[in-house]
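What follows is a single structure, written as structure tokens, with notes after it.
Only one protein chain is missing from this complex, and each of the others stays in its spot.
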Amino acid sequence: MPSVIVVGASGYAGAIAASILWRHPHFELVAITAREDAGRPLTDLYPHHRVPLTLEQFDADRGADAAVVAYPHGSAAPTVAALLERGVRVVDLSADFRLRDVATYERWYVPHPHPELVPRAVYGLTELYRDRIAGADLVACPGCFPTAAILALAPLAGLVADVVIDAKTGVSGAGKAPTETTHFVAVDENVRPYGVAGHRHMPEIDQELGALGAPVPIAFVPHLVPLDQGELLSCYVTPKVALGQQDLDRLYAERYADEPFIDLVARPPGVRDVRETNICAIHVHADERTGKLLVFAAIDNLWKGTSSQAVANLNVMFGLDEREGLR
Amino acid sequence: MPSVIVVGASGYAGAIAASILWRHPHFELVAITAREDAGRPLTDLYPHHRVPLTLEQFDADRGADAAVVAYPHGSAAPTVAALLERGVRVVDLSADFRLRDVATYERWYVPHPHPELVPRAVYGLTELYRDRIAGADLVACPGCFPTAAILALAPLAGLVADVVIDAKTGVSGAGKAPTETTHFVAVDENVRPYGVAGHRHMPEIDQELGALGAPVPIAFVPHLVPLDQGELLSCYVTPKVALGQQDLDRLYAERYADEPFIDLVARPPGVRDVRETNICAIHVHADERTGKLLVFAAIDNLWKGTSSQAVANLNVMFGLDEREGLR
Amino acid sequence: MPSVIVVGASGYAGAIAASILWRHPHFELVAITAREDAGRPLTDLYPHHRVPLTLEQFDADRGADAAVVAYPHGSAAPTVAALLERGVRVVDLSADFRLRDVATYERWYVPHPHPELVPRAVYGLTELYRDRIAGADLVACPGCFPTAAILALAPLAGLVADVVIDAKTGVSGAGKAPTETTHFVAVDENVRPYGVAGHRHMPEIDQELGALGAPVPIAFVPHLVPLDQGELLSCYVTPKVALGQQDLDRLYAERYADEPFIDLVARPPGVRDVRETNICAIHVHADERTGKLLVFAAIDNLWKGTSSQAVANLNVMFGLDEREGLR
Partner (left out) sequence: MPSVIVVGASGYAGAIAASILWRHPHFELVAITAREDAGRPLTDLYPHHRVPLTLEQFDADRGADAAVVAYPHGSAAPTVAALLERGVRVVDLSADFRLRDVATYERWYVPHPHPELVPRAVYGLTELYRDRIAGADLVACPGCFPTAAILALAPLAGLVADVVIDAKTGVSGAGKAPTETTHFVAVDENVRPYGVAGHRHMPEIDQELGALGAPVPIAFVPHLVPLDQGELLSCYVTPKVALGQQDLDRLYAERYADEPFIDLVARPPGVRDVRETNICAIHVHADERTGKLLVFAAIDNLWKGTSSQAVANLNVMFGLDEREGLR
């Protein structure tokens, strides 16, 4: 049974990864680490996860077959480098290895600490890159918005003349740090756009949807809504050629025929439908009034958008059924 | 001091209209009526409005200078007709007199009970039709989504090549009747699109934005978010010609220079910012990445989107300062 | 592998029972039934439970080893009777067999359809009646408030001079039917007491705590708070003799030493800590200022308070590890 550690398990994403791996039938979770919270039982921070382990200081020399790294961008890369050097296969949740173009990364984030590792990374959208993930030792898990955006639009590859993506997300996406933005009173009874002038997931969406033939850059605006976990993307597509409902249905059904974690649903999904699952629920509607194609995709930003997708990737990397531990 | 009655004051919108008029310095609220709840003090239903009146049965012969009618579509028209016949000037909150084309009305609603009155009605978007409202005896208050959509886009009249409107609304928009949709457990921790295949505010948006030169029909999708009052519209405009931020700012500043209830705001607004006000907060952003124009408009769906706009119209109809009772 | 049916799986509680049993390693869920919703896939009503079964009409003659009956009080008893007659062992979620005194039942509920079965029922609070549950063919699952109240106070049996129980509960406790009370707008931004003059869980709490030596009747007031699942009971105990923190800690530690589903926690629990678990988290505090003992108990009203407790009881009835399917 392969051993795995979770590096940075005191944040929302790392803790959920730890929780899933703790119950995983084919991985042994041997350690969870944290920088500031080392020494505290994880149940202190997240009683409901019920993982009876204590957070440790990270030690690159502690042996393990695999690691999930849940550090912020910039901090992740050096840790990833240290792990790779010691032969540990890594799923990284940060943005550090998602963008294939280092200059683009540096424009949106920070100077890249390990640009030499970028070509080694596989973009960890399981449904698109499953084969390459299987052989990778560094998988860069997609951001939550790109995950939903790419899954929503991949079946339309080559058919898109224009697209607008309007996203609604719960507060956990902003992370655990208390800020003016995450204060209950700021969020409650509110809904507001943010990142209008530029959101870090934009270049990632452009990179992946551009590779699929969509015209980039793509208009994308996230909105904060008063809930904790969940993300809904509403995509308004102007197609290159007219497409009817049957065309749409067939395109999606074919593209996602064998996907265990894509639910093509008959009614527009709510984020509640996929809470705490690795599922992306997708509904497509050919709008006869306007000729536009409407695609709605719902995920749990902390699960499919981050941590459970990481575990699906680990499953693939270690030759397991992709669904292990995620049913 | 003109006397006014509120017909249908047991619903959310009628009750708020009653509450505003009860405190209005220049109208005398002489009666509030309800069908099922006649005989009950309004404080029974809405303690927080603190209007010490009792709901009565509607009596068209009870004299009054004006009436706010807050009945559902189909039920409103006969009541409006009875009031007009007796010389009462009416602000109607229903959809019955919003659509100038009766056939369109009948396609989306019901057979029209009083098509002969449709030409007599003025569309009650104060900012656009102030002059005609002043002389009207029948004002059809716009739907909440059209109110925000039209205010968001009116300054771009003639400049729009394509537009997508993504709306987020609180639950009060669905009315007071308990349904599967308004059950707390269905809404809580959820966000979901609805009316995807057709929402009744679509023809109204098309009618008004089409009149302003926008290409119709317009893609419009509302989403339900877990809050009670508030509505945010995110409009993604492809302009006919390139427009920069300065152009945009100037267009909006000029169009809304003297408007007491339009706030042009420097940051994308949240619906909290306009709660329980007659204000529409608008933020415009020329998106250099994509060339699109992003326009965000926030209103309180029950206030500016319904009841306070009704009072603003009453003010205009009776020659008062538009702001009376709404400061 | 014993077969089990869930009767009344279209409500919140029945659906969760079905969801747990569908994934249970040692029961086979052979049918789920509903009265009005027969014919609909359960995913139509509860997409997130992901139980791929279709609701059927109830048929007492369909064979099964066990049944979970999730009907309202009054409707449950005849169904339970029919099942028992056919040798099916039953866990009943209704109030029909909780109260040992039929007259008390009839004062709070309805004329009892099957009083002759009352003596046959075992009160299904697993932690207290495990031995008798093992041999029972009719187990009456406790109400959600009594579950938490009894677990909170059982270790103080015989030591209580007076007790006040103040409960806070989420909306799902009121069931799936849309009512004025469960409307989002009524609950949101609100907290209010209800059932002040009499709540149906009162006699049940009195029956069980009285049996443990507490002075009854007991002051108990539930409050509705804006969340979906979760229940917190704050118990204010005046002890017969002074008890310090160490006494308290020892009493609870001893009483609950081997309980898999009782968490004695060092800090006052929040309901989030036990969401979607069969756990009752308890915190005790000897208040030196006042001499009172404060006991806080948190459960998920739909899980430990209803459906997962039902499954724990099924486990016990069929000689399985109590934790099967509930980890």
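The first chain written gets the first letter, and so on, giving A, B and C; residue counts start at 1 in each chain.
To be clear about the criterion, a contact is a pair of C-beta atoms (placed from the backbone, for glycine too) under 8 Å apart; a residue touches a chain by one contact, two chains touch by 3 or more.
Computed from a prediction, not measured in an experiment: that's the story for all the values here.
Asker: If the hidden chain were put back, which of C:Leu128, C:Ala157 or C:Val221 would touch it?
Answerer: Touching the chain that is not displayed is residue C:Val221.
Asker: Given the contact definition stated above, which residue among A:Asp188, A:Asp249 or A:Glu324 touches the chain not shown here?
Answerer: The single option touching the absent chain is A:Asp188.
Asker: From the list A:Pro52, A:Gly158, A:Pro178 or A:Gly319, which touches the chain that is not on show?
Answerer: A:Pro178
Asker: Given the full complex, what residues of chain C touch the hidden partner chain?
Answerer: The missing chain touches chain C at positions 162, 164, 166, 168, 170, 188-194, 196-198, 202, 217-219, 221, 223, 225-230, 232, 234, 236, 238, 268-272, 275, 283, 285, 287, 289-290, 292, 294, 296, 298.
Asker: What residues on chain A make contact with the chain left out of this view?
Answerer: 12, 171-172, 176, 178-180, 182-189, 226-228
Asker: Suppose we count only contacts with the excluded chain; which residues of chain B make the list?
Answerer: 23, 47-48, 50, 188-189, 265, 269, 272-275, 277, 281, 327
Here is the rule we go by: only the chains that are shown with their structure count from here on.
Asker: If more than half of the interface residue numbers appear on both sides, call it same; otherwise different. Which is it for chain A and chain B?
Answerer: same
Asker: Most central chain by CA mean?
Answerer: So the chain sitting closest to the middle is A.
Asker: Based only on mean CA positions, could you tell me how far chain A sits from chain C in angstrom?
Answerer: Taking the average C-alpha coordinate of chain A and of chain C, the gap between them is 37 Å.
Asker: Just how far, in Å, is the C-alpha centre of chain C from the one of chain B?
Answerer: Chain centroid spacing, chain B to chain C, equals 46 Å.
Asker: Please work out the Cα centroid separation of chain A and chain B, and write it as a whole number of Å.
Answerer: The computed centroid separation for chain A versus chain B comes out at 39 Å.
Asker: So which bits of chain A are touching at least two other chains?
Answerer: 188-189, 269, 272, 275
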